[in-house]
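Take this structure, written in structure tokens, and hold onto it; I'll ask about it next.
Removed from the display is one protein chain of the complex; every other protein chain stays in position.
For chain A:
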Amino acid sequence: MSWNNRTRIKPGDQAILKLPSGLLKPIEIKPNTIISIGKFGSFHTNSLIGRPFWRTYDILDLKDGEKHARLRVVPASDLNSETLSVDNTPQDDAPVKEDAEAAASANEKFDIVGEDGSIIMRNNRLTVDDTSRQALTMTEIEELKNAGTGSGKEVIAKIMAAHSALGEKTEFSLAKYTLRKSKKFLKRFTVLPMEVGTVAEYIMDKDSSRIMELRPESLGLVASWSNAHHAGNLDQVEGNPTQGRYMVVDDTGGLLVATLAERMGILYPPASEKEPTEQPDPDTNQDDDAMPDQVESTTDAHSGPSRPNPKDTYQAATSNTITVIHPHTQPNLSLLRYFGYILEDTSSSSHPLYSHLHNITWLQLLDPSADTVYSNPPPAVDADTLASWKPSKRGQHFRKLRRHTRTQRVADTTRAGGFDSLVVASFMQPASVLRHLVPLVKGGGQIVVYSPSIEPLTELMDYYSRERRGAYMKMMQERVATGLDVETCMDDEEEDFPVNPTLLLNPMLQTSRVVEWQVLPGRTHPLMTSRGGPEGYVFSATRVLPAIGKVNAKGNFSKKRKAEETVSESPKKLRVEHVEQTKETAATVVGADA
């Protein structure tokens, strides 16, 4: 069992409160802390400890002698029956109840049944919409609330009783009225655990640009087309020493990484309960030999006495991994902290991402020799000298050494390619990203690119268009025919072919939009408002190995970019004799697509 599967709230947990208004509020369950949820009241964290996530709580009124308000777990039947009264119309055979909680959690839900009752037309012709009909004044209502006579429900009852025109109201509008009131006065909240969906919703409400306005439906598409999933438990699959390596370019603050990690089973730390903790794959600690032996024997400030140094497992997993390529020296994956992971922090060493999340810079990937950490190992020191050093100096030396070794290992394995998928949600030009990263994906692997707006992706589709691919193949054939060096690429060719268009099969561009509905007996219809903003588009394609393998696999790299060539897929694997089939390839592939 891991973190998210746990149902009981424990001290130190992160959680998100959902308020009656639909607002989300992340909190930490620190013992002995008062948590205030504004007009909805406040409560004491201790009264949540040991109680379940996912449940909705009423804040009860203070009784004599009580220091803190008590909480009541609201039964599901209560949540569903708040408007039962209106739903006993015999038109439906199944007894139907209104979903007050759902209503409360999405403010639009009932407000959309406009005050003029556009949907209710039949009976409310005579109702007069006039605030004067509310016999209680706002101040009186406030007083009622403050008098502590009820957890909101009572207030609502009083208000309802005081409403002179209630008799005139239709059943429907009465229900609506009750609900609108409950949203305002119920001291109620739901406790949700930290999950990708909830965190995404929270950030979307607060600062949607931070996650590139990634809607849940787009996220679902991206995750599905990326084919990201758990790598399984086979020690080795025939011919495939590693399984489940995903490459990611993430400008969503880590939401993309979190989504993939959730699919791969490496997002949630194992629960600290007594359940057997699951190691997502057996070779987490395989890379011991990557570190010089001395490391083991030195006393490192952070290492426990007998356990292997957690720093040795940092980014050391070889299967079920995510490799993030980032433009700054450090990646921005700050959202991962909601899931208990802080990058490069040994306090996170028990988190699965600690060994399974790798990261390197574009420089380390494309021109590692220009990167100081990669190319400059700290000078070798013999044991005696080491022993003579002060612990702090020794610690520093090993930190450097470890960093160098890790950087080199991650960069080298990344450059060797063979990734299962490439997933991109980035502000950078898609073509510039794909140009370098597609060759690192293995044949049959998936390429997925998300963009909030369509233009960057229409451009990308155009670079992989049938016509451009045809022209590219023609160019390559001519080059082969005239004995030209296929590995040189003229500058104008680079301009015409920013990517090698033969490396991707079936490029597809799509968008998806979810329309939420209100579903109530006799009043079922789509919600009348929803979030505008960017639609969100997803490009997907399959990496293939074109028959004119040698030419195409490397043709797109110019001489001045030697670094990339080593990065690109080893041409030896591709069949050389297919160069001779080039003509057919061009003719038939274009034909097949026509």
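Assume a contact is a pair of C-beta atoms (placed from the backbone, for glycine too) under 8 Å apart; a residue touches a chain by one contact, two chains touch by 3 or more; residues count from 1.
Throughout what follows, contacts and distances are computed from a predicted model.
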Any idea which of "tRNA (adenine(58)-N(1))-methyltransferase catalytic subunit TRM61", "RBR-type E3 ubiquitin transferase", "NEDD8-conjugating enzyme UBC12" or "Dynactin subunit 5" UniProt assigns to the chain that's been left out?
-> "tRNA (adenine(58)-N(1))-methyltransferase catalytic subunit TRM61"
Per the definition of touch given earlier, which of A:E28, A:D205, A:D345 or A:E516 contacts the omitted chain?
-> A:E516
In the whole complex, of A:P20, A:G445 or A:P534, the residue touching the missing chain would be A:G445
Looking at the whole complex, which of A:R263, A:K311, A:H356 or A:R435 touches the chain that is not displayed?
-> A:R263
Checked against the full complex, the residue among A:I342, A:L386 or A:V544 that touches the missing chain is A:V544
Contact residues on chain A toward the hidden chain run 1-2, 4-5, 7, 31-32, 46-47, 49-56, 70, 73, 76-77, 79-80, 92, 94-97, 99, 101-102, 105, 195, 197, 216-217, 219-221, 223-225, 227, 229-234, 237-240, 243, 262-265, 276, 278, 280, 442-446, 454, 458-459, 461-462, 465, 467-468, 470-471, 496, 505-506, 508-519, 521, 524, 526, 537, 542-547, 573, 575-578, 581, 584-585, 587-589, 591-593
